[in-house]
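I have placed the structure first, in the form of structure tokens, so that the comments after it can refer back to it.
Of the protein chains in this complex, one is absent; all others appear in place.
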Amino acid sequence: MNEKNKPILEVKGLKTHFTTKRGVSKAVDGIDFTLHKGETLGIVGESGCGKSMTSLSILRLIPSPPGKIAGGSVLFKGKDLVTMPEGEMREIRGNEISMIFQEPMTSLNPVIPVGEQIAEAIRLHQKLGKKAAWEKSVEMLRLVGIPSPEKRAKQEPFQLSGGMRQRVMIAMALACTPEVLIADEPTTALDVTIQSQILELIKDLQTKIGMGVIMITHDLGVVAETCDKVAVMYAGNIVEYASTEQIFANPKHPYTQGLLDSLPKINEDVDELKTIEGSIPSPYNMPSGCRFASRCPYKEEMCTSHKPELIEQNDGVKVRCWKYTDEWTGTIKKEEVV
Amino acid sequence: MLMFILRRILQIVPVIIGVTFVVFFIMQLVPGDPAVLLAGEGASKEAIEAVREQLGLNQPLYIQYFEYLMNVFKGDLGVSLKNSQPVLDEILVRLPITIELAFFSIIITVVLGMTAGIISAVKPYSLTDVSVMLVALLGISLPSFWLGLMLMYFFSVKLQILPVAGWDSLLHVILPAVTLGAGGAAIVARMTRSSMLEVIRQDYIRTARAKGLREHIIIYKHALRNALIPVITVVGLQFGALLGGTVLVESIFAINGLGRMIVDAIRTRDLPMVQGGVLFASLIFVVVNLFVDVFYRIFNKRIELN
């Protein structure tokens, strides 16, 4: 238990901004979270909320220019990745922290055999010879459940199905037994039966290797199935941060509530789905108050004028909403919100 | 793959027939009567008629064409109207010269073009990139006859390190090959650059970075192979332009190649010679395209599935 409570990745006040002709887009605007060993943290939100940019920022993979990490720190085993020299950073990428991406179709190099794409990471980080690295790469393909891996290793990505390609991505990411795996929408492009195979595989390998996993997804179902903790993002901020049980049983932030309500449920019938009216604010022109205020059913004057902080409640849930503060002046009482 | 090559070779036949057809009938439209030319100025009507009879020029056009076609397949391209030598012999003397010129030019196009393109793409919008692309723009804009004359003036007349004209040694090849290859190199450079920039944005390059690979491995191993796929097609097309260019360059540098032969033949209305020359030029182009296609498929195995 003690071992599990050791934080391996601490993100503090991370800001990633994009400077374009239209102005500065604050894609990630002050994010804090902690990942412990062996734990799965979900980062969930809709398109444009900044969840993918958060994950790319950790490994400093944001396209630059126009992107830039504008502030904050990412502490990995005590060292700050944001200020680390590029050479040291390269030794961490694909070795101690690795990443899998959404589109297995486009994320593998189309003209290089998949075995080589795995082996090159092994050669680089584990200083193995060509032959040994190739054998290890075949071994990894076997581990992620690809049948006849010797044959498959020599094939190029187009000869593999979507599910198999995602397995290759996982094999590649795990080849150097990383301590942190960042999975950016790993199953979004896959069919449901393949999705459950892949999620099961990640969970399985996680217990074997003991790594921490950051699961970036828009799918609350995936979160419920795989995560221990969840950070809900909206317009570049975390609006709610809690254990998975708490988020689903008792969502606090009006956005989290709206998100859960708007999902059609597989086990209940409703005639009309609840929706969140309006749309997300432009990243170039963020409101000065609460960013969800314009769509929030509980909105009060203070919400549009002052931005709430992410504040920890008595039950350990962190929420960024005025309703859960003592300053709340709204007619709906703090207790009535849920 | 073998079937693909075989099929492509079979496709060459109708192309060649088409070429003979077009060449034959276009030459008919050109004003001037070869019989008159051949019989010499002031020849009597009877003499002209006799020449016409002898060459079969009094036959209906389609018969003339058909006979020509039959002869082509037998390897007989006819006899030059000017010096009565077999056309094939004349061509075979000059063909190696033109092929040599084209070969060195295309090497310059590919090596110079791709290198420049890669250098530009690695640091886009940098000073190096801007200057390389400026030179490339000049390369496309400058007409080859001007470039040829300038090179000749500078290297042969001023510096006197390279021969002015002729075709005796490898030194003679340099200036004509540069003149001929420069335009193509510029186009290939621009194409390589834009293709590289496109590829560098792809997801798999991000994956390569996420693996912790060094930037030069990402460029040369992961990006370049993908970026070159569209460039191959451009190189193939450039080869066609290059063949056309031999006409000018061979004239400037006084090289006795196929291009110059065709120009001379057109001037003297030496019909069989023109037909033979164009036929061979087309053949070279078609064969080179075959190589490009095969090469493209080796490079890009994915298209075999579609």
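Per-chain residue numbering starts at 1, and chain names A and B are given in the order in which the chains are listed.
Here is the rule we use: contacts are C-beta pairs under 8 Å (C-beta built on N, C-alpha and C of every residue); 3 or more make two chains touch, one makes a residue touch a chain.
Everything that follows uses one rule, which is that contacts and distances are computed from a predicted model.
For the chain of the complex excluded from view, the name given in UniProt is "Dipeptide ABC transporter ATP-binding protein" [choices: "Multifunctional fusion protein", "Dipeptide ABC transporter ATP-binding protein", "SDR family oxidoreductase" or "Amidohydrolase"].
From the options A:Thr20, A:Thr83 or A:Ser161, the residue with contact to the chain not on display is A:Ser161.
Although one chain is hidden here, its contacts on chain A can still be listed: residues 46-47, 147, 161-164, 191-197, 199-200, 218-222, 224-225, 227, 244-245, 248-249, 258-260, 262-267, 269-276, 279.
In this text, only the chains that are shown with their structure count from here on.
Taking each chain's centre as the mean of its C-alpha atoms, chain A lies 54 Å from chain B.
Of all the residues in chain B, the ones that touch chain A in their complex are 201-204, 206-214, 217, 221-222, 225-226, 299-302, 305.
Residues 59, 61, 63, 90-95, 98-99, 101, 103, 106-112, 120-121, 124-125, 156, 158, 169, 172 of chain A are the ones touching chain B in the complex.
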